[in-house]
Each structure stands twice: as C-alpha cells, then as structure tokens.
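Only one protein chain is missing from this complex, and each of the others stays in its spot.
Entry: chain A
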Amino acid sequence: MKLSKFFMQSAAAAALFGLALATPSFAQDKFPSKDITFVVQAAAGGASDRTSRAIAAELEKDLGVNVIVENRPGATGTVAFAHVAEQPADGYTIGFGPVEFAIAEHIGYDFNRENYTYLAQVMDSPVVLAVRADSPYNTLEEFLEAAKTEELSVSNSGAASAFAAATFTLSKMTGAKLTGVPFDGGAPAVAAALGGHVDAVTAGAGETATAFADGTLKVLAIFSDKPHPMFEGVKTAKEQGYDLTFGAWGGVYGPAGIPDDVKEILEESIRKAVSSQTFLDAITPAGILPVYRPGDEWKAFVDAEAARYGEMLAQ
C-alpha cells in the first residue's frame, strides 16, 4: 500500500515534470516566448525607475517570462527613447515613457512622438505648489494676489520641466510676477523653500509629502483633476478657480509598428498590473497615483500635452 502510494506520487511528479518541459514548446509561437527588456530613461532610484520596476514585476507574473529592467539614463531620457525606437517592433523591447515625451521636441532634442507604439499610461505624479509653514499665504488666491505687487520666487526641480512650466503658466495666466528658480532635482528645490531662500516651490507630490506631513510646508494647491490622498484638505487649483493641471505622468511604450495581437497582450497585461494591489503598494507611498489610459487614449493625451508645452516653452 505504502509502496504503491510512493509509485503513484512519483508517477504524478514525473508527469508534471514532463508537462513543465513540454509547455514552452507549445508556447513557442505565441507571445511572449522569451525575456522582455524594459528600458527606463532614468537612473535607478527615482520615480520612473520605481514605477517601471513595479510594472515589470507584475508583467513577469502575468506573462510568465522574465522582464528585465534596463536603466539607460541621459539627455532628458532621449538616449533611452532613441534606443527603443531602433529595436525590433516585436514587443520584446518596451520602455517607460515620461512627461518628457511631450517636452523633449520643444527644447531642442531630436525626438519624434510618432516613432512609437503607445501601450498604456500607468501613472501620474501631480505637481503641487507649497510655501513654508510660517509664510503669510494660505491660499493660492492670496499668493497670486501678493505676487501682483511684489515679485516672488518659486523653486522647481529643473529647467524645462513640468514643474518649471507650472510656475511659468500660472504667472502668464494671472499676471502674477513669479520668478522660476530651477534646482538640480526636487529635493533641493523643497529644501530651498524650507530654508526660506525662495517664497514657494513647485514640486512633485512625493517630494513635498514629508514636509507637509510634518507641518513644515503648507501646500497651497495641487494641479490635478482630483484631490490627492496624501494631501488631506488641500484644494486642487481648479477648485480655487484656476483650471490648470500639471503632472509628471508616465506610461509604457514600444517601437512603432508592434503587431496588433502582441500589442493587445501587452495592453491587457499592463491594465491588470496597474490595478494590482502590489503595484499600488509600490508607488503610492512616493506620491504617485495609478492612472490608466489605454494606448490610443494615452497617445491622444500625449499629443495634447505636447501642443500645450509647445505653446508654453515657445515664449
């Protein structure tokens, strides 16, 4: 009895093993049958890298192949974009497409939005405007009103970024005298506001969340359609009468001409990844919101953003 049970189990194990060996050969012609490379346009450690690694981990689970994250930083991300554009459009090379997709072409980079297949938008990190806790301004209205008589300085994370554009547009729209002061990244920009060296800062939600939670920064407005869970009681710019949204958004793209059946598989897998709890847990602590737009919608959004940034940066 015991022996036969042993044999039965062995046989079952052998059968399973054989099945496992056989599976790949069935799947050979079906996408994906080999490892996928996921190109990130920034160095390891930032918001793009974090989101990409979280997405890659989910795709790996769903598609059953390795998804290898490859960081190719440089030149506002265009080094990575150009690399992806040159890869075969078979779905085995995809990448993270940030808001620079809408900006790069306007600031002198050789970049063409049409060279890509848009798979899906996956995230948005809205821009916030914040001042030091002891600042006299409590609302966006008060801040802009004061800036009509006196020139105010607003730090941001870098020249020609979504954050710099937010200050510029706000100032142009309202006639307030705001001087954008670009820093080398979001953290030093926030530090400059905390130290009182500038009057305000425009930064990503994640970069200001710590200081907001500690009560050392007051967030005057958030430039997004809906309130942000990390900033309780903070009104959006729209709620305060300024219909402006700015965000460091991002999605997944590949080279132009990925076949429709492969595109569908990837889109579906990305959609599942964005709604998964593990993805949420990985990105929300950094102030990033999961936002899903299917490929076509995201492409339309990128085009609209590019037109908007074109106008802003042409000034």
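Here is the rule we go by: a residue touches a chain if its C-beta (ideal position, glycine included) is under 8 Å from a C-beta of that chain, and two chains touch if they have at least 3 such contacts; residues count from 1.
Operating definition for what follows: contacts and distances are computed from a predicted model.
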* Considering the UniProt annotation of the chain absent from this complex, which name among "Tripartite tricarboxylate transporter permease", "ATP phosphoribosyltransferase regulatory subunit", "STAS domain-containing protein" or "Universal stress protein UspA" applies? -> "Tripartite tricarboxylate transporter permease"
* **From A:Leu170, A:Val234, A:Ala282 or A:Ala306, residue that would touch the chain that is not displayed** => A:Ala282
* In the full complex, which of A:Phe183, A:Phe246, A:Phe279 or A:Trp298 touches the chain missing from this view? -> A:Phe183
* Structure fact -> Note that chain A touches the chain not displayed via residues 43-45, 49-50, 53, 70-76, 78-79, 82, 107-110, 153, 158-160, 179, 181-185, 187-188, 190-192, 194-198, 206, 209-211, 213-214, 216, 281-282, 285-286
